[in-house]
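Submitted below is the structure of interest, expressed as structure tokens.
Of the protein chains in this complex, one is absent; all others appear in place.
Note that the chains take the letters A and B in the order they are written out, and that residue 1 is the start of every chain.
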Amino acid sequence: MNAAVPAPARGRAALFSLLVALPLALPLSSAGFSLLSQLASAWLLLLSVGLLVTRAGLLSFGQAMYAGLAAYAAAHAMNTIAACGWPLPFALVPVYGGMFAVAVALVLGPISVRRGGLSFAMITLGLGLLVALAAPMLQGFFGGEGGVSTDRTAGPVWLGLDFLSQRQVYGVSAAYVLLGAALMRGLDGTRLDLLARAVRDNPLRVAVSGATPRRVRLQLVLVSAFLAGLSGALQTLRLEQVSAGSLGLPQSSMALLFSLAAGSGTAWGALLGAGLMVGSESVLASVSQAWMLYVGLGFLAIVIWAPQGLSGVLRDLAQGLRARRNPDLLWGLAALLLCSALAIIGASSLVELLYAVRQQLLVGSTLRLYGVPLQIDSADAWVGAALLAATGAGLCALVWRALAPQLRAGGARE
Amino acid sequence: MHTTRRSFISTLAGGLLLGAAPVHARQIPTVKLAFIDPLTGPFAAVGQNQLQSWQFVADRVNRGNTAGVRFEIVPFDNKGAVQDTVNALQAAVDQGIRYVLQGDGSGAAIALSKAVSRHNTRHPGKEVLYLNYAAVDSALTGSDCSFWHFALQPSVPMTLQAMTDDIRSRPEIKRVYLIEQDYSFGHQVAKYAREMLALKRPDIQIVGEDFVPLGQVKDFSPYIAKVQAAKADCIITANWGPDLTLLIKAAQQGGLKADLYTFYASSLGAPSEIGPHDAGRVKLVYYSNPNLPGVLQSLQKGFRDKYKQDFSVPATYTGLALLTAAMTKAHSTEPLKVASAMEGLKFHTFNGEVTLRAADHQLLQPIYVSDWQPVSPANPYDVENTGYTFALEHTYRPAQTTLPAQCTMQRPLMTEVYPVKPPKVTASAVPGASQGTPSR
Partner (left out) sequence: MEALALSALNGLSYSLLLFLLASGLTLIFSLLGVLNFAHGSFYMLGAYLAWQSSQWLGFWGGLLLAPLGVAVVATGFEVGVLRRLRSQGHLPELLATFAFGVVLVEAARLLWGSGSVPYAIPASLQGALFTLSGVDFPVYRGFVMATALAALALAWLLLWRTRAGLIVQAALTHAPMTSALGHDVRAVQTGVFAVGGALAGLAGAVGGPLLVTEPDMAAQMGALLFAVIIIGGLGSLRGALLGALLVGEVQTLAVAVNGSLADGLQRLGWNAPAAWPASDGILPSLLHLDLARAAPLLPYVLLVGVLALRPQGLTRALSRDETL
């Protein structure tokens, strides 16, 4: 927790930066870059949520509100810049979005931070809902139900960025991701950081020591609002369209829940959470009708086996593996992965068959699952899927029983 | 069997009405249509019914049509959200799909229309055509109109023309109450209703106007109480979804005697919520009526047999009829050529002969005013197994309901649509000869 950055942390930071910058060199499609930009926006949003949760113990249901308001501001800014012909690059519009969100937080923040804990959570819930419900009714800033549209190619061209391709959008998003990560790194170990953790643990003692818990919380809310603002503005850059749906309660809740599921308020934790969130809302939703069910079941599984978040468990596992370098353990884990994959394939096939039969949205009666065409009205597919699920689950149980003593013997926490 | 054959022949005849020669296809080209509407989330039921309707109609039309094409519906779930709509468009474009169908939600429609325009400007030669089969907002055919957007559902002023004409013909209505949803569509309805009633029946008083935020109000009884306190004779409402069904339920429970003029009383689930009550009091002003003779009956029966639900979106049939007619006329499935062919096109669909107005790409079709009544020999279709139906009261021809177009759209030049091939350059080419436009 000291100000000097230890070597492993620097290595991790370099790895993170490399990971973020790498896709720019790859020949991905437009859809691929669009997905990555979406991931970048989600990362910033989850970072802003995770920041509040881990460092100040505050649950915020209003981050999507800050992101959404910044998105609107960014759209208006881009339209004004294009209309008036000002020489301001669109690449800097996210910064304006972030500052706009900070300005909003300066107005709404003081009401929310007077108390911590549940009171803070509920005020942000109320404020977020108010803004989301009022937006379609207020035509001017919010453009009514259709929202505000903009054109990212209409701005001045700076450094060769005309934003015609999604690759450029991702490039700018990646730059802001690195900015956010640097901001987090800069926050570590500062007075604000330590005070925030103190306020989370014992606000009375902090107040007695001379600092005001309210002010500390507000400062943290401002930082997280900035990150959320960056996220919203980047979203506008990518989609060129903002609507009231983006600042609703479902968005805030999803961000909060994925942040809790992924655990930890660090850059890697936010990356895991963003990957899960974008993966289920965009990738999974495009291939399966049952994606909400998978999200619910996935959360249940995470909360049972990794209550403090996935990243904690993964980190412990990685440490445990590195510490003992036991080949048997590695084989055991690989076997576990294989069996659980089988079980998941079987169970998800059953779910998909069920949904296909129930919702009747298929043309004909063939369902393509994992590359295999299945006949939904024949018993073979059902029996096969059920057997696969049962076998996978059974094998998993066996492997786990063999593996668990080994893991426990090493003293690793599951 | 009889009706199927008859309807098949009528479809064929309708296509041939244009007098265009059928396309000789050596192999049947497949035209993919991207369906972008909610399949999960709060509006899933309606979106799923719409997808099933498209698939059902495509299946029918694929058995034989004048354009000689095969339609394939590719579904994309936008969960009712604008962001996901734009994402879905991107995904569809990446799969090489050139036609987009959408109808659930005017917010998504406006966003989609703009996204399609942007895409088409940036990628000439890879244009996408957007067929809007249910979303209504005056901006779509007005201030935000686009060459690539086509509206199959009557616009707000068209529906209100029919509605106010019907009200005008009833001298017992003197006090009207407006209950709309609080967004641009609802405000447009209120505005046009006031203007048209003031013109047609200056003696009618608008005794109240209420706007409800979308999907937020659970208890409509205070609104009904206001209506009753104002002694209104009828309510005009364009509410859809729970905002309509809860309003009707509250009206039933409060013993409301006033008539209810609705836009969407026939949408999926609403008739079941109205139930076998309120005979003669709930009116529907819509471009279809379930008792229309002809191909609609066979479509409804076939759909109900297959899916156990009502065929509540006949615009799907109109959409495919339009596409096949345009593709026949254009001898092509290229969106640019098809869009040009669609402008001003007259074709035949389940509610008669209709025209796609070139000025604003709005379909001009009959509008029917119907009344919720028990099933009778004249109106035999049992809506959602309630024992009641929408009895056809009055048909309004397009000439009676159409208002002038309010759209100035940028159209591609005819040379872009039908490029002139450069002349073959022979050995004795004259130096300095002008070159023709490059062909696509």
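The rule we apply is simple: contacts are C-beta pairs under 8 Å (C-beta built on N, C-alpha and C of every residue); 3 or more make two chains touch, one makes a residue touch a chain.
Owing to the predicted nature of the structure, the values given are computational and were not obtained by experimental measurement.
Looking at the full complex, which residue from B:28, B:229, B:279 or B:414 touches the chain that isn't shown here?
B:229
One chain isn't shown here. Among A:115, A:197 or A:324, which residue touches it?
The single option touching the absent chain is A:115.
For the chain left out of this view, which of A:74, A:261, A:376 or A:396 touches it?
A:261
With the full complex in mind, choose from A:303, A:318, A:334 or A:404 the residue touching the hidden chain.
A:303
Kindly state which of the options A:106, A:164, A:207 or A:387 is in contact with the chain not pictured.
Touching the chain that is not displayed is residue A:207.
In the full complex, which bits of chain B touch the chain not displayed? Write them out.
Output for chain B: 42, 44-45, 48-49, 182, 210-213, 215-219, 221-226, 228-229, 242, 245-246, 249, 253-255, 268-269, 272-273, 275.
By the contact criterion defined above, which parts of chain A meet the unshown chain? Give residue numbers in ascending order.
53, 59, 111, 114-119, 122-123, 125-127, 129-130, 133-134, 137-141, 203-204, 206-207, 213-214, 249-250, 253, 257, 260-261, 290, 292-293, 295-300, 302-304, 307-308, 354-355, 358-359
The criterion applied here is as follows: only the chains that are shown with their structure count from here on.
Could you please state the distance in Å, as a whole number, between where the Cα atoms of chain A are centred and where those of chain B are centred?
37
Using the touch rule from the top, collect the residues of chain A that touch chain B in their complex.
Contacts found on chain A: 29-31, 34, 38, 133, 136-137, 139, 144-147, 149, 151, 153, 164, 235, 239-246, 282, 285-286, 289, 291-292, 359-361, 363.
Can you check the complex and tell me which residues of chain B touch chain A?
Chain B reaches chain A through residues 39-40, 48, 51-52, 55, 59, 73, 75-77, 79-84, 86-87, 90-91, 94, 106-107, 109-111, 114-115, 118, 122, 137, 139, 182-185, 211, 213-214, 216, 306-307.
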